[in-house]
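Heads up, the thing below is written out as structure tokens.
Certain chains of the assembly are absent from this excerpt, and the rest are unmoved.
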Amino acid sequence: MTTIDLDATKFEAEKLFARKRLIGFGIPSVIAVYFVYIFFAFDLPGLAGRANMENAVTLASDSWSYKVHATRDNRSGNVTYAVEGERKGTYPEGQRPDWVRGDEVITIDLGGDIIVRYLPDNRTEIEIPGFQLIEAQAEGRTVTTNLPDDLPDWISASDRRVGITTPEGRITLTGARTEVFNYFPGWELFWFTLDSPYYGQSLATILFGDQIDPARGNITGAVSDWWNNTMWRHKDVAWAIGETILMAFLGTMGAALIALPLGFLAAKRFSPLMLLRAATRRLFDFLRGVDALIWTVVLARAFGPGPLTGALAILITDTGTFGKIFSEALENVDQKQIEGVASTGAKPLQRYRFGVIPQIVPVLLAQIFYFLESNTRSATIIGAITGGGIGLMLTQAIQTQKDWEEVAYYIILIIAMVMLMDWFSGWLRAKLIGRKT
Amino acid sequence: MLKIDKLTKRFGDKTAVDAANILVEKPSMIGIIGRSGAGKSTLLRMVNCLSDASQGTITFEGEDITGLRGSARRNWQSRCAMIFQQFNLVPRMDVVSNVLHGTLNKRSTFATMFNLYPQSDIHRAIEILDRLGIAEQAPKRAEALSGGQQQRVAIARALMQDPKIILADEPIASLDPMNAQVVMQALRRIHEEDGRMVIANLHTLDTARRYCDRVIGMRDGRIVFDGTPEQLTVGVARDIYGAGADFSEAATSTEIETLGRSEVREEKAYA
Amino acid sequence: MADISLSGAQHHVDGIQASYMAQVQRRRLYGGLTLLIFVVLMVSGFNVADDRNAGGFWDGLHQIGDYPADVLSEAWDKRADLPALIVKYFPALVETINIAAVSTLIGAIGGLFLSLLGTRGLAKWPRLIPLFRRISDIMRAVPEIVIALVLIFVLGGGPVPAMIAIAIHTAGALAKMFSEVSENTDLKAVDGLASTGATWSQRMLLGVLPQVAPNYVSYTLLRFEINIRASAILGFVGAGGLGYELRNAMAWGPGRFDEAAAIFILLFGTIVFFDQVSSRYRNRLTEGQGQ
Amino acid sequence: QEITEFRIGILGGENAQDRMNSYQCLADYTTAALGVETKLFAPADYNGVIQGLLGGTIDMAWLGASSYAATFLQDPDAVEPVLIKVNLDGSVGYHSIGFARIDSGITSLDDMEGKVFGFGDPNSTSGYLIPSIEIPQYKDGITMESGEYFDEVRFTGGHEQTIVAVNNGDIDGGVTWADGQGNWEDGYNSGALRKAVDAGLVDMNDMVQIWQSNVIPEGPVVLRQALPDDVKATMVALVDGLYEADPECAYGVAAGETLGFQPVTHAMYESIVAARQSVIGN
């Protein structure tokens, strides 16, 4: 090559690289500009201020621990003990946790040398290592204490209310009541509630030990008490998961059954009328476009809350999606096979059965099972809107903003459920597509 | 028994088959030759009623085929089997099921929907496969077979129809010479042993000469030759293929070895 | 074949017939069983769902049109307001689309790394492949609503929790689809780059990405379309955007059905619009691949 | 006509399954009294129950006043109110409470100008309907449109979310419900604030009350009009006598201490209906 030519080539190459750099910088910078716009549109700087780390801590600690309330009603002087402060978790009359002692003076040992004493006449003493002995007196609406003016940030006090937060537990005092919250790790009462005779028994005792409840065998009794546990409601949770999977299954399969014949109408090669084909396609677009969310709301009026409504919402949306996918698959079928079957004098239905179906079955099954898994997730969300299944339980548990251990439980179950469905549908898909039709 | 009369097929302003006349008096093995686009496939497809004729008639044993519709037409198709270049089997189904498709016309739609065929049919299907030497392949999927085996499955499907006529549209064009020979021999045997009429489109002259009793040459939709293989001289062939003087027979050959009787013919043809 | 003695051949065919018949019987049995199980599951599943629903399927069927009729009739009566309402809710729509777009972008970037790190032959740390795969499995399994609701509690309402939630799920979902593509990449170019002393990121950038980009972009577009719906749904449970407005309008009921209709028109139009655009563009991308 | 099952709808506010549990005893009594299966449904929001009543898929529910009005306005013949809950002091009302964080410096509605104000569910009486009418009466110039008096008027989705949002500073002020009895520092005797305090979600020392509504009538227990008369009579008698028969169950059903239920008619809610009508503006 001559020098002139070479220079021209070099120049061309430089231009080429200039262009590539432009694209190379262009795309990332468009994205970067967009992110900057989002940064302000979504008010991320403000978010940092609004984010409530205390809530995060509450959430995190509550999801793996529980608290027991020891509450003194300052009017009656009665002291009650309840897990999570719930009626169902209340210790029966005459029972109390073993970290509470004394009758006249009730001593509550929070651990870590933090001691709370409920004294007569609505007086309270709190011993915290490294801090002065706190004395408090509740009278009418006011709480008087010996607290100094400058308080550490773990104490919040006014003359109406005093709140003390320690790593071991929380203490609140108001005129009306004095409460101690003692925190423990774990999910309390997960197996049995306090009223069950099996509460506090070891697994070995239940399996091999003496009969605990004279009326029932140990294992049947324990299983039934666990199944009907009123705190954790394992039975309802199982039903809810079942309902969610049911919604996904009915919706997906129903949609596939309906979409298959409709797919023929929408496919160029099989539709008897172009008008009909166009109409079917628009119908599919409409069903998909309206979205499961809105179908759910629409159907809720007609069918009321429950899994059927959710299943129908999935069914309607997916009919649109499947219809589109199926008709595209149908348009791509190989004409040769159909002709081969037709040449034997097969009837139209037989032509479809043998010329078309075997070709699209793999596509169909692959899609159906893919959607089965993804609809399990959708069913969780739809359940939260129509009222059914694990989705509703989850949203409601989150809404109350205190039952984080239940939230954690449900989340684990949901993830397990979806992963199980993922695995199952993958297995089934491999099984069915790998097999001869 | 088969009479094709002024049969014409037009696609738009293109005439694929142009007033073709063929008269076949007794079951024989007929080869149709002609270069690509000559209208061979179109002709066979009209005979099988896979496409409608634009003009003219096809009559079989006095019955007008061209006018048939609905179940009468399907009935005709079941008596007139077709074999395709690309086999046109259902690749995901097993070999026997593919063969059994030959009986679809006789069975109720409902039963076949669920793949329910009488046991006697299944046995017959396997016997036919055995006759074609591929009974061992019976349970395999069609797609797992080699081209030659697949074409024999297609022939088995045709035989399953127990047809009066077998149409074969370039049955060996996608096969290697070895398999091509097996398939052509099978078709010839069916013709000779069962006395069925076989009409085969063939790409190669020597195959037509070797296996057929009668050869029809087509060019641009018209029938330009109709006679015995002996009459098919190199000059006629040049005419059919529209080739110049440089036309060489070998260019269209796929044979690997020769049958006894064809050797005689070849000598004549080259003479 | 013709030479085999007749009796031998007969025997041989009998054997094939018998074994094939056995296979057919087995297949019919399995097929029948599968069908039976499926029908039983469908019918009993339907009955259970019908039973656990407040209203029955057959009782409710004739009422399907009631709610849309209420909404549409009110919207029709106030049709003059519709354009104004559409303008009013347009910012909410933009927010919804923004949530979908940002989370798709972030998810695609995350999915890209997860898939590269989780694909045999490409992974930087081959021993950690199972780890990255499990991570993407879990990210994919978590429904968006779970993360969104938890984050709303911590971060407060608005688009950010929804964005994070969708991005996490998107990363997991795309990681899986991307992996399927990158498993089929041709490693020759990667080897070639490695021989020049290129780092892992250079190998991925130059050797892998150009090969897989069309498929990746196509999957990302599909995901964007899905995420628009997801972001609308999350709005429904409290995370800003059009879904939030729709829920309030629908919950209030008569009196605001015109607003509901306007929001619905926006949402429907958007979904259909992006659906059409992305499917057209995706076809173009993957068609070029065929050759 | 005959009924084959009896469906009770339960309104939001608590854990769905907790509510189901609280109502289980009522369901058992109902099954015994009517001789048909009783089912409980806890839709995700107020509107779910309203739609159920309108669509005839729910037979009985304890609505809020505003939800009742919404139902009545959509179909006056859908349901009839039959009973109302009686508080411990014999009253049949509660209040909507406006509140803010103490460190925001807001002490009254006057300070809320240009701030973000949060409501709960649009169908909530105390969480939206009443404050949306009474707050503008506080002084001239207050409206419920975003960008006028308040910088933004937002729906948080429910009472719990409002409290958390105010506590987090997402919104400057909000409204929720309380019985108005007892002390502010306890979050009153009952209500959403009290529950949040019990859960340790908020410290009432951080909160300040900025507004209180007039007494709001408790919502009615409603029955679907189309139910057979004997079913209606049976159910009214059952719920009316629930406190006497089983106080524990009544506690659960009424979501707190109660003296039981007493009969009520539509007349009690005419003002609420009118209020809701006025908000719709037609």
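Per-chain numbering from 1; labels A, B, C and D assigned in written order.
One rule holds for everything that comes next: contacts are C-beta pairs under 8 Å (C-beta built on N, C-alpha and C of every residue); 3 or more make two chains touch, one makes a residue touch a chain.
Just so we're clear, the structure is a prediction, and the values are computed from it rather than from any experiment.
S.K.: Which formula gives the number of each chain in the whole complex?
M.R.: Formula for the entire complex, using the labels shown: A x1, B x2, C x1, D x1.
We adopt the following convention: only the chains that are shown with their structure count from here on.
S.K.: Give me the ID of the chain with the smallest distance between its Cα centroid and the all-protein Cα centroid.
M.R.: Of all chains shown, the one whose C-alpha centroid lies nearest the global centroid is C.
S.K.: Could you find the chain whose CA centre sits the greatest distance from that of chain A?
M.R.: B
S.K.: Once you find the CA centre of chain B and the CA centre of chain C, what distance in Å lies between them?
M.R.: Here chain B and chain C have centroids separated by 49 Å.
S.K.: Could you tell me the distance, in whole angstrom, between the mean C-alpha positions of chain A and chain B?
M.R.: Centre separation, chain A to chain B: 64 Å.
S.K.: So which stretches of chain B touch two or more other chains?
M.R.: none
S.K.: Two-or-more-chain contact residues of chain C, please, as numbers and ranges.
M.R.: Residues 27, 52-55, 60, 63, 66-67, 153, 156, 158, 237, 250 of chain C touch two or more partner chains.
S.K.: Just spell out which pairs of chains touch, all of them.
M.R.: After working through each pair, the chains in contact turn out to be A-B, A-C, A-D, B-C, C-D.
S.K.: Which positions of chain B touch chain A when the two form their complex?
M.R.: Chain B reaches chain A through residues 48, 50, 71, 73-79, 81-82, 84, 86-94, 101-105, 109, 112-113, 141, 154, 157, 161.
S.K.: Provide the residue numbers of chain B that touch chain C in the complex, in ascending order.
M.R.: Touch list, chain B to chain C: 96, 114-116, 119, 122-123, 126-127, 130-133, 135-136, 138-139.
S.K.: Across the complex, what residues on chain C touch chain D?
M.R.: Within the complex, chain C contacts chain D at residues 52-55, 59-60, 63, 66-67, 70, 152-153, 156-158, 237-238, 244, 248, 250-256.
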